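With one protein chain removed, the remaining protein chains of the complex are shown where they sit.
So, subunit A:
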Amino acid sequence: MAKKDANTPEEVGTTGHEWDGIEELNKPLPKWWLYVFYACIVWAIGYWLVYPAWPTVSSYSKGFMGYSQRGQVAKDVAASQADKAVFRDKIAAADMEAIKADPELFNFALAGGQAAFGDNCAPCHGRGAQGAFGYPNLRDDAWLWGGTLDAIHQTIQHGIRAEDSATRMSMMPAFGKLGMLNRDQVADTAEYVMSLSGNSDDAEAAARGKEVFMTNCVACHGPDGTGNKALGAPNLTDELWLYGGDKETIVETITNSRGGIMPAWAGRLDPATIKELAIYVHSLGGGQ
């Protein structure tokens, strides 16, 4: 009984190739395999013609279909924006409270706001809205200009000390630099400001500082030092400090004044995005 699965040169012959006495058995590939190979070559040529393929000196072969990945992305973005338009139109038309009351709109606004925050706000306020020196933490409960939905919306639209006719505007005088207060008065006032949050251990200086405070600071920060949101004057009695609550920093603040700037986003972002941002920032835990 002859084994059909022959494996010797005598049985199946060789291809005639020989290398140092090593011969190759003649075990041919099936023909259809060859045809599949040819089909792949034809496919590849077709692919060159239809899709971008060959580099030229300054450009590349574009292909009949005019396909490009950049164009594909643009198409996908446009399609996704068209999908979102339904919600965005609704958000643009609704007032802030109405958006918050509608779970579908609210969730959409949160997601959109988070994305827009990362693109536009994170450079100053931080990826998690945790703020930085001079840039307020948007997650805590202290708000310079108000933490209600509408106040946040207003701030994002028109900015703070920005080039916008409706911007939030106020100016703290540079008491030391302008010679309105001398060095001792500045130091005493700083001591008094620290005493407002229970951090002073020099009651005499604080008492002297109180007199200075009552003449120069009350207009904005109020007689009890709790600030005024209409003027963006911070509450000096709480435990949060935008620029630092140690004496050196407070002296510097009174001497040179402070006045952070936030751009107005009304012309740069569309109204729906600004509303989404307001909803998102309000949801971070500090919203009032």
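Heads up, the rule we're going with is that a contact is a pair of C-beta atoms (placed from the backbone, for glycine too) under 8 Å apart; a residue touches a chain by one contact, two chains touch by 3 or more; residues count from 1.
By our rule, contacts and distances are computed from a predicted model.
Not every chain of the complex appears here, and the one that does not is recorded in UniProt as "Cytochrome c oxidase accessory protein CcoG", selected from "Heme exporter protein C", "Amino acid ABC transporter ATP-binding protein", "Cytochrome c oxidase accessory protein CcoG" or "Benzoyl-CoA 2,3-epoxidase subunit BoxA".
Of the listed positions A:68, A:199, A:216 or A:255, the one in contact with the omitted chain in the full complex is A:199. Of the listed residues A:189, A:235, A:253 or A:273, the one in contact with the hidden chain in the full complex is A:235.
In the complete complex, the hidden chain is touched by one of A:127, A:183 or A:268, namely A:127.
Listed for subunit A, the residues touching the missing chain in the whole complex are 1-6, 11-13, 15-16, 26-34, 103, 106-107, 126-128, 130, 137, 139-142, 199, 235, 238-241, 245-246, 283-286.
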